[in-house]
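Read the structure below first, then the notes.
Note that one protein chain is taken out, while the other chains of the complex remain in position.
Letters A, B, C, D and E mark the chains in the order given here, with residues in each chain numbered from 1 onward.
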Amino acid sequence: MVDMHPKKRVEIVMEAPALHRLTDALDKAGVTGYTIVSALAGRGLSGAWSREGLAGDAGRMVIVICIVDAARADAVIAGVHKLLARQIGVVTMSDVQVIRADHF
Amino acid sequence: MVDMHPKKRVEIVMEAPALHRLTDALDKAGVTGYTIVSALAGRGLSGAWSREGLAGDAGRMVIVICIVDAARADAVIAGVHKLLARQIGVVTMSDVQVIRADHF
Amino acid sequence: MVDMHPKKRVEIVMEAPALHRLTDALDKAGVTGYTIVSALAGRGLSGAWSREGLAGDAGRMVIVICIVDAARADAVIAGVHKLLARQIGVVTMSDVQVIRADHF
Amino acid sequence: MTSGFFDLAMQNILSPVVLFFVLGVGAALARSDLSIPEAIAKTLALYLMMSIGFKGGVEVAKTGLTAQMVRTAAAGIALSFAIPVVGFYLLRAISRLPAVDAAAVAAHYGSISIVTFVAATEALRGQGLPFEGHLVAVAAVMETPAILSALVLARRHAPSAADTREPIGPLLREIGLNGSVVMLLGSFAIGWITGPKGLEPVAPFLVDLFRGVLCLFLLDMGLVAGRGMRAGWKDLSAATLGFGIAMPILGALLAAALVPLTGLSAGGAAIFVTLAASASYIAVPAAMRIALPEARPSIYLTLSLGITFPFNLAIGIPLYQALAGFAVR
Amino acid sequence: MTSGFFDLAMQNILSPVVLFFVLGVGAALARSDLSIPEAIAKTLALYLMMSIGFKGGVEVAKTGLTAQMVRTAAAGIALSFAIPVVGFYLLRAISRLPAVDAAAVAAHYGSISIVTFVAATEALRGQGLPFEGHLVAVAAVMETPAILSALVLARRHAPSAADTREPIGPLLREIGLNGSVVMLLGSFAIGWITGPKGLEPVAPFLVDLFRGVLCLFLLDMGLVAGRGMRAGWKDLSAATLGFGIAMPILGALLAAALVPLTGLSAGGAAIFVTLAASASYIAVPAAMRIALPEARPSIYLTLSLGITFPFNLAIGIPLYQALAGFAVR
Partner (left out) sequence: MTSGFFDLAMQNILSPVVLFFVLGVGAALARSDLSIPEAIAKTLALYLMMSIGFKGGVEVAKTGLTAQMVRTAAAGIALSFAIPVVGFYLLRAISRLPAVDAAAVAAHYGSISIVTFVAATEALRGQGLPFEGHLVAVAAVMETPAILSALVLARRHAPSAADTREPIGPLLREIGLNGSVVMLLGSFAIGWITGPKGLEPVAPFLVDLFRGVLCLFLLDMGLVAGRGMRAGWKDLSAATLGFGIAMPILGALLAAALVPLTGLSAGGAAIFVTLAASASYIAVPAAMRIALPEARPSIYLTLSLGITFPFNLAIGIPLYQALAGFAVR
């Protein structure tokens, strides 16, 4: 059996043009890594969008997935919150188990 | 420290051609939003698939992520279940924490 | 109300060239299915990457999502761990509820 | 159907377009990782629609709207309604396929394959044989009626599978407004409005590149067909496989019977017969996933893309041309 | 601005390029699922930059660097700074739009639309009228100053919305190095270095395909514009809609006043005036999401892409050419 260790999974749905600002903030918050996925379409309070046909970054959303240690989670969430306060987006956090604790 | 609020994260893997029917159902169920990701490939009981090379929607799957309030989760799941009963797909629900409770 | 059943959600961030080896391992471990998403970019201990501009598979990561029964989760994680031990990647497991227990 | 037919067939089979399809099938069966990205496959398909629509419209701009066009469209719509009925009962008679699968398969054969259309026009161009430009619009109107027929058949013969709560109206509207139909008819209209003068500046893109792009698209179709064959083979009985070859010939015969009513030229008749013989593999499969989700794609896609399409590409097209030749005379 | 103008306008409106835009808008409004994948849309835009940059550079290689180029660039930069100020106060005067929205809208009109530029050059080519190749570089330098103006306006009139912690320097650097500007100026430099001899081998790709690719890109722009109209309509008052037509004309008049200082030819002046009249819809929206996130895209995108772009495409371009004709004389 592989040992599992509890961590936090932070998932951020956000606007593509602000992505670099977010990853800079994550880098500063000391996270060990993150993975970005391009969302295809969506709807929220500010309406529906789709990336189809867009030649630029505006109007497109990305999902940033970041596994962090619980001890660092609050700081990460606070940093993300500050940055995205005025931006369109959704931030969620959940509990996960990872196999290599020293990686995070 | 940022206040976190418990919500449900519903994740639906489903066939692309039926997507509009699902989002219509979600809209009717009163969810505040959802985000769609295009899946690249997969396998299930009905076999393997890949979106590579497909000129049309058939044979392609999408993932719909929807953060909902626990109070509304049952209704959302029921609606999704009814719609996808005869469709290929997977529906999962999990616990998450969000930062802006009023958004959902 | 729809009946929900507890399962495990295994999420694997891994290098694209090794994908076939992983899905073969999952097939052997007897999972009923999985869904693959193409990641856009990311950063980890071994540096940052982006799929933009890549004509080949090297340097690109994918995310494999696999819903499994708790009874089988350990075996799946062990198989994945063995395979990815020397590969770049992240493996997480979390609790989810599904609607069709017999599917997994 | 003598040596002329065999010459045409050989010439057809050894054309780059067919060989690239074969390459795709071979690569998929050998499990090569060769693949065309989805975004490209989709765009190649749109490009083909844009090109043939525009060129068809320009032809009509030259000749003007004729009664022949209306008559051909009417014949096409009638065929699209009728072929699924013939196909459904034939399939039920020769195989043990459940009614819902049979209805879904039948829908594909009533509708049309635009790439088969294109391959037929290329064969004619190779021989210097002209055909009517308005056949592009006929192809577009033949896409949808078959779906209606198939749904009626399914509701009668497999009532539990054919969800009667799903209203047919919005579904037909969705299919009628699907991207490729809009691209085809929109480009047709633009070609008609702007005429030969409008075509000129865009000809290097829409005309000159056409055959090369077609090769790439057929490579992609071969890859997808080969992938489907690998997976779908086991679900197909010999009878079902036989249907994949008998049905296009049957469709062609039905169309040939209507040719005299249309007043088409020999080239146009060859295209018209080919349309009837062709089976959809993009628009109808997507519609079936919504309207008849219990029908198995492994059956209808393997038949349409894995059996009928290659048969038509290699042997059908010269055959239908010969058939149309008899019908016109 | 008599019958010659109307002929030009009609010829313009019935060109394939404009008709494909109309097709896109129509398909989006009818809720067709026709769409161009994001990867293709992005690449089509890069291709257009590569082509016009390269061709512009080759022109400059023929004529050499002139004082005229420097004067035109200076005039362009001045306009890019000034137009947002005019636009902001006009918008505040005629509508109830909050200051942050008004500043964001104003930024779009000070910057430029490269597709409008291209459409204007196509119209000139249709008439055999030459224009200065260096205008491509002028277009590039006019992209960014407007954003600076708009930020200054927002910081003064909506201090809470214009985040003063966000430093302007990196933002401007980011915009100045954005992909399309680099592609445009880089291709311009390569065209200049290699000259007509360098263009020759790549001409089938960069020159011959240009108009066909443009049609496809305009179809895509129509689809995006139509989608935006469907969503954004309700946020726009009559006054705001009117601004979408009045502002480009105002911008054109300002540019026409500067034409005599530039020494441009009639063709070049038409392009220059069109640049001033055009509104950005790719670079500036992305910058606004960062610099003024509280400004609503439904307003600035609908105005720029849904009102001003089609107006310029159909009516503006011949109008600005007429205007430039007066200014040159």
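FYI, a residue touches a chain if its C-beta (ideal position, glycine included) is under 8 Å from a C-beta of that chain, and two chains touch if they have at least 3 such contacts.
Being a predicted model, the structure only gives us computed values, none of them experimental.
A.B. asks: Based on the whole assembly, the unshown chain contacts which displayed chains?
C.D. replies: C, D, E
A.B. asks: Any idea which of D:E38, D:E143 or D:E174 touches the chain not displayed?
C.D. replies: Per the contact definition at the top, the residue touching the missing chain is D:E38.
A.B. asks: Among E:Q11, E:T43 or E:Q68, which residue is in contact with the omitted chain in the full complex?
C.D. replies: The single option touching the absent chain is E:T43.
A.B. asks: One chain is left out of this view; which of D:A74, D:V213, D:A266 or D:I315 touches it in the full complex?
C.D. replies: D:V213
A.B. asks: Contact with the hidden chain only, please: which chain E residues?
C.D. replies: Touch with the absent chain occurs at residues 37-40, 42-43, 46-47, 50, 54, 174, 177-180, 182-183, 186-187, 189-190, 193-194, 198, 201-206, 208-209.
A.B. asks: On chain D, where is the contact patch with the chain that was removed from view?
C.D. replies: Contacting residues on chain D, toward the hidden partner: 14-16, 19-20, 23, 26-27, 30-40, 204, 208-209, 211-213, 215-216.
A.B. asks: Even though one chain is hidden, which residues of chain C still touch it in the full complex?
C.D. replies: Touching the chain left out of view, chain C contributes residues 15, 17-18, 21, 47-48, 50-60, 86-88.
Operating definition for what follows: only the chains that are shown with their structure count from here on.
A.B. asks: Copies chain B, chain C: same or different interface, half of numbers shared as the threshold?
C.D. replies: Mostly different residues: under half of the interface numbers shared.
A.B. asks: How far, in degrees, do you have to turn chain D to put its CA atoms on top of chain E, rounded to the nearest 5?
C.D. replies: The superposition gives an angle of 120 degrees.
A.B. asks: In whole angstrom, how far does the Cα centroid of chain A sit from the Cα centroid of chain C?
C.D. replies: 18
A.B. asks: What's the distance between the Cα centroids of chain C and chain E, rounded to whole Å?
C.D. replies: Roughly 45 Å, centre to centre.
A.B. asks: Going through chain B residue by residue, note those that touch at least 2 other chains and give them in order.
C.D. replies: Residues 37-38, 57, 94-95 of chain B each touch two or more of the other chains.
A.B. asks: For chain E, what residues touch not just one other chain but two or more?
C.D. replies: As it turns out, chain E has residues touching two or more other chains at 33, 35-38.
A.B. asks: Kindly provide every pair of chains that touch.
C.D. replies: Every pair of chains in contact is listed here: A-B, A-C, A-E, B-C, B-D, D-E.
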